[in-house]
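To start, the structure itself, in structure tokens.
Heads up, one of the protein chains got dropped from this complex, but the rest are sitting where they should.
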Amino acid sequence: MTATSVDRTTADKPTARGSGHRRRIRRAGRATPFLFLLPYAVLFIGFIGIPAIYGIYISLHDYDYLLPHQPWVGLRNYTDLFKGGSRDGADFWQSMRATLIFTLASVPFLVVLPLGIAMLLNKAFPGRTMFRAIFFAPYVLGVAVIGVLFRYLLDPNIGVVNHYLHDVGIDRNIPWITQLPWAWISLVAMTVWWTLGFNAIIYLAGLQDISRELYDAADIDGASRWQKFRSVTLPGLRPVMLFVLTVTILASANMFGQSYLVTNGAPGNDTRTAIFYISQVGLRQYRQGAAAAMSYVLAIILILISLANFRLFRSGEDRK
Amino acid sequence: MTTVTDRPRETAPPPPGPSSSGGGGGGRVLRRVLFWLLILVLTLIFVLPLVWMVLTSFKTPNAATGNDQSWWPNPFDTSSYDNLLHSSSLPVMRWFVNSLLAGLGNTILIVAVDAMAAYALARMSFFGKRPIFAIIVVTIFLPAFVFLIPNFLIVSKLGWLDSLWALIVPSAGGAFGVFFLRQFFLGLPVELEEAALLDGANQWTIFTKVMLPLSRPALATLAVLSFLTNWNDFIWPIYVLFSPDSLTLPAGLSSLQSSARTNYPLVMAGAVIASVPVIILFIIAQRHLIEGVARSGLKG
Partner (left out) sequence: MDRLEAPISRRGFLGAAGALGGAVALAACGGKSKPGAGGDTGAAAGGTNYNGPAVTLAFWNGWTGADGDFAKKMVAQFNKANPKVKVTMNVYEWASFFQKLPAAVQSGNGPDVSVMHIDDIPTQAAQQVIVPIDSIAKTLKFSESQFAPAVWNGGLYKGQRYGIPIDVHNLGLYYNQDLFDKAGVSAVPTDENSYMDALDKLKSKGIQGSWVSPFQFTGAFMFESLLWQFGGDMFDKDNTKATWDSDAGVKALTWMVDLVKKGYSPKNVGQDADYISLKNSKNAMNWQGIWQVDDARSQKAKIATAPLPKIGTQKGVWGNSHQFVLPKNGSSDPNKQAAARFFIHWFTSNEAEWAKSAKVPAETELAKSTAFTQGLSYLKSFADDVPAVHFPPAVAGIGDAAAKLYDAVQAAVLMKKSPESALSTSAKQASQIMADNKKKYG
């Protein structure tokens, strides 16, 4: 039995309470930490570790798991993506473009609008809890319910949206799900409608975390509403905002269900997102090698974006 | 740690804003009217699509796609519900149960396994701890879809295709919960544990009797986030589940949409049936759910 210790030295943030002195107490056997780690380790190795490596192996083959032979193709699945006129090259980059457009178009709305809602909800008024629930409700319904609903509402010919636009004098059928830019407007709008409540709740918690005294001090200085928003609210929300930004970018980059259910990629695969395309290639056309290669390319790009975000977050913390 | 309280904190500014910049009495009334107008418009935007969904589910297929788009179903037709609730190929209630089982199973697995791992990483020292933690954290940055193809093949080899195991187990390998709980554990004072140690308690007792009770809010947050993620998961279930009896609600609705095509009342009825239990659960657990989400944005 060797001693292990209550180890606070490796803690990222030492706690304010009770820190400052070290105590070593015999608490357990050498195997104990590993026993605690074991269940998670099995899952981690089985469904993160092995797949990450297995995926590379797959991507180096012309892989169709239904066929008896998986021919080795080396890096061809990767190089094909960067070669004009290859089978997947154009389609893959078109789908990457779709993901990029969706992310750029939806993230600003999903970062700004929920903040507005959160500020509304941060006021005291009767029924506040109910309204908070109403704005959050679409999120719990899930993308499938939202998707089939908007597919119907937005149908250019029989949908109720165009029907009422017609009634107010907009005579042409707006091609909500069959033509650009309308299809993007629809996908972004329904995504905002769907997930706005989620982000608003996170903001709301952030708002309530801002010390009331800061506002009082600003009042004493005679600050206007706008000045208070800029010099108290926004800085106070900075970490929360960066969290929302990171989570939203990742969620948007992972967009699949909306275009799968509502536009089905139309018009002409313009709204078929990267994940949509990858899953089709791998699990509908049964070309898993090419699909695996594409997911790695997309993953590398996303990791770079995440790291950039992380640095932004860090530099924000440092400046305080 | 802050919670989103039902009632605003007593120090919150009175509506519709701080009185210092409120102006005269007329302005205040105008502001109040505008404020409520805004709330009303927003509420309509959020509620009307859902109302349309419910009303459509009581229409006949022809009425739902016809030229006359009245709100109220005429004739009032419940056959979509009869069809769905007595259908062996579209067993909506079964999908709901599957979703619930998958969500609960996955959540329990994640919370249990992650808490144990996080405890070891936060409170014990052992060989290789730093590199192990570093490897785990790095994978947070790997998007889930990277594992879509290889995990599909692994799940297929395990014989889990078309079964709920495919939804319960693989995503429990994710690192977020471990990282999240470790941060929380690090923030807890060690005195209680030390006292328990002196009383002769072993690590398992300390973990279950001291750590877990102290960590209830964090565990609840992780549970809520895991459940919501699993409940809303779409891409994975539509590819790994096939038979009508094993689908979850998202996968089932998607297959309902594609198999019923232009029978919109049937699809909307499916969506309503999928929504009602969630809405009820949501109303019951609203506070915990929303507070769980709210906490995820704040550190630890």
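Labels A and B are assigned to the chains in the order they are written; within every chain, residues are numbered from 1.
Basically, a contact is a pair of C-beta atoms (placed from the backbone, for glycine too) under 8 Å apart; a residue touches a chain by one contact, two chains touch by 3 or more.
What you are looking at is a predicted structure, and each value in this text was computed from that prediction instead of being measured.
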Touching the left-out chain: which of A:T32, A:S231 or A:N264? A:N264
Just the residue numbers, please: which parts of chain B touch the chain that's not shown? 62, 65-67, 88-89, 156, 159-162, 238-240, 242-244, 254-255, 258-262
For chain A, the residues touching the chain missing from this view: 62, 64-67, 85-87, 90, 155-158, 173, 175, 177-179, 264, 266-270, 283-286
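The rule we apply is simple: only the chains that are shown with their structure count from here on.
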Using mean CA coordinates as chain centres, what's the gap between chain A and chain B in Å? 14
Touching chain B in the complex: which residues of chain A? 4-8, 10-13, 15, 17-18, 23, 25, 27-28, 30, 32-34, 36-37, 39-41, 43-48, 50-52, 54-55, 58, 65, 117, 120, 122-125, 128-129, 131-145, 147-153, 158, 160, 163, 193, 198, 201-206, 208-209, 212, 215, 219, 224-225, 228, 239-240, 243-244, 250, 253-254, 256-257, 260-261, 275, 278-279, 282-283, 288, 291-292, 295-296, 298-299, 302-303, 306-307
Contacts from chain B onto chain A in the complex sit at residues 2-9, 11-18, 20-21, 35, 38-39, 42-43, 45-47, 49-50, 52-53, 56, 65-66, 69, 109, 112-114, 116-117, 119-126, 129-130, 132, 136, 139, 141-154, 156, 169-175, 178, 183, 186-191, 193-194, 197-198, 202-203, 206-207, 228, 231-232, 234-235, 238-239, 249-254, 256-257, 264, 267-268, 270-271, 274-275, 278-279, 281-283, 286, 289-291, 293-299
